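With one protein chain removed, the remaining protein chains of the complex are shown where they sit.
To keep things simple, chains are lettered A, B, C and D as they appear, and every chain counts its residues starting from 1.
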Amino acid sequence: MKIGTVTGSVWATRKAACLQGQTFLVVNVEDGPIVAADQVGAGVGDRVLLATGTVASRYCMDAPVDAAVVAILDPEGR
Amino acid sequence: MKIGTVTGSVWATRKAACLQGQTFLVVNVEDGPIVAADQVGAGVGDRVLLATGTVASRYCMDAPVDAAVVAILDPEGR
Amino acid sequence: MKIGTVTGSVWATRKAACLQGQTFLVVNVEDGPIVAADQVGAGVGDRVLLATGTVASRYCMDAPVDAAVVAILDPEGR
Amino acid sequence: MKIGTVTGSVWATRKAACLQGQTFLVVNVEDGPIVAADQVGAGVGDRVLLATGTVASRYCMDAPVDAAVVAILDPEGR
Partner (left out) sequence: MKIGTVTGSVWATRKAACLQGQTFLVVNVEDGPIVAADQVGAGVGDRVLLATGTVASRYCMDAPVDAAVVAILDPEGR
């Protein structure tokens, strides 16, 4: 799993119907920014743990997403 | 999920039968161009959100594709 | 999905029994050569579209392959 | 599978409910640090074998994790 820092969010009016209601955060990981669905409630500046691939989709009720925030690291964590 | 910009499309007369009817866009992401199935209706210049892997295939009715456009980002998005 | 150019093929006498009958092509993609199962009939010099991961395995009747040629791009394509 | 060395652990109070009870280790692999669930009992300094992707999730009772320690290499190993 990757550790990254939330830097913002993205918005899309035109999207797959099954993405309705998902929140998408931009997360900076070591090899650049990726977009992840968030159901944990992370905000800008939070260091988060990401699950990727089919695992992320399952966690998001099978929505077509391939990255999801699954935890917010405690400030002292690492 | 990756953010990229649509730069064109590809055409293939000889292909897997189950790909019939799929539209394939060339999308420039940070680490180069990738080809993604599109069912959202993106066009050249659009910034899009891509789902990859098995997730993309499921979203495309189990077609043998490993990348799909799932959203078109709003112009001000990021 | 990746675009690549077929540069040759590989042969293996000793292999998983379930790979019997599969054709394996060497395909040069942007980040180096990969080997892909081919059921479309591609030849050396063809520009092809590859599906990777579990998606490729399903397309090849669940054989243990993680890359497959799913389309041959039309010459003018891109 | 990747070989890496355990360098620490991460803690997260706010996380997906289904991650309760999982231990997360920071493991340095060749291309940087990744976080992996551990059910084998690895400690700092151990060289470990990681499984990634859906495979790791299944091994961890379908928790939303995409990397797991599956073995601790014997000191003389490699």
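Basically, a residue touches a chain if its C-beta (ideal position, glycine included) is under 8 Å from a C-beta of that chain, and two chains touch if they have at least 3 such contacts.
Because the structure is a prediction, the values reported are computed rather than measured.
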Omitted-chain footprint on chain D covers residues 1-3, 30-31, 39-41, 49, 51-56, 58-59, 68, 70-74, 76-78
On chain C, the omitted chain is touched by residues 8, 10-16, 18-19, 24, 26, 32-37, 53-54, 56-57, 62, 64-67
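In the analysis below, only the chains that are shown with their structure count from here on.
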For the pair chain A and chain D, the C-alpha centroid-to-centroid distance in angstrom is 20
Taking each chain's centre as the mean of its CA atoms, chain C sits from chain D at a distance in Å of 32
For chain C, residue numbers touching 2 or more other chains are 54
Here the pairs of chains that touch are A-B, A-D, B-C
